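Take a look at the structure below.
Here the complex is missing a single protein chain, while all its other protein chains stay put.
What follows is chain A.
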């Protein structure tokens, strides 16, 4: 079972790739709703979907295309999900744009190893893009280098000192920050600035332009204003496709281990059951004997009861074979 965090540009691609690669049990979590500016790359969404939750619409689309895939959407913040939620997955694949969210999930998956040991070990595959660039990385919590280790590679978010904004603006960005950080709360103390509301942005453009004119600064545009206010990172479909596929390719390599694998699995099927299931033998109620000693009787009930504890007695038979890199231990119970 795999968890996809983010149903945006990378998330849509990752979900498609997982479904088409044969992953059958997928959960996807995203708190956002669909915006028009998503449509240039988030191909599971259409104009009519604008305003609806990303995780739900993405899951619906994948389910329509691949009915065999079980895909469960969660419209929620990753920070709000309980530990039981995260514990059920074998790996986590992230297509997040915010550094904060990526740091959080990285730290959280490490904490699961701390508190649950091996059971809490969930490999994380982290993808990120910016314009034509991107990266994909596998993090094995507490084993490999983690997201936080490489944090400095991501560069700091552009911030502008308040004194520059207030007193010595030089760039159009400074005037926009003045309008959004200082003027907006002063004029509208009770109204939250919404970067997606054209009226709000237009108001900022007007105020920033006034200030820019006063200081002989040029270059205020609607697009720049919205970019500064929302800290917009450019994103295109092709880069997302490359990075998401690189992530999915690594997810495939980390696939859940086979429970009946001779090496890493822990096969505990009972010999009796195996004998009964054997299609060649077609047995119904086998009785086991070891040498001349009776090990287990199916009937009569009294004997069955008497010999049943023998099944719990164990000794180990070690099997080695040129095809096996390790030895195979077969535990045999006998009286």
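What we mean here is this: contacts are C-beta pairs under 8 Å (C-beta built on N, C-alpha and C of every residue); 3 or more make two chains touch, one makes a residue touch a chain; residues count from 1.
To be clear about the criterion, contacts and distances are computed from a predicted model.
**Student:** Suppose you had to identify the omitted chain by its UniProt name; would it be "Protein BRICK 1", "DASH complex subunit ASK1", "NEDD8-activating enzyme E1 regulatory subunit" or "Nucleoporin Nup43"?
**Tutor:** The chain we cannot see is, by its UniProt record, "NEDD8-activating enzyme E1 regulatory subunit".
**Student:** Considering the complete complex, identify which of A:21, A:98, A:115 or A:144 is in touch with the unshown chain.
**Tutor:** Per the contact definition at the top, the residue touching the missing chain is A:21.
**Student:** Using the touch definition up top, pick the residue from A:1, A:31, A:242 or A:311 that touches the left-out chain.
**Tutor:** Of the listed residues, the one touching the omitted chain is A:242.
**Student:** Kindly state which of the options A:146, A:201 or A:295 is in contact with the chain not pictured.
**Tutor:** That would be A:201, which touches the missing chain.
**Student:** Using the touch rule from the top, list residues of chain A that touch the missing partner.
**Tutor:** Residues of chain A in contact with the hidden chain: 13, 16-17, 20-21, 36-37, 39-41, 43, 46-47, 65, 131-132, 167-171, 187-188, 191, 198-203, 205-206, 215-217, 221-223, 226-227, 232-246, 248-250, 252.
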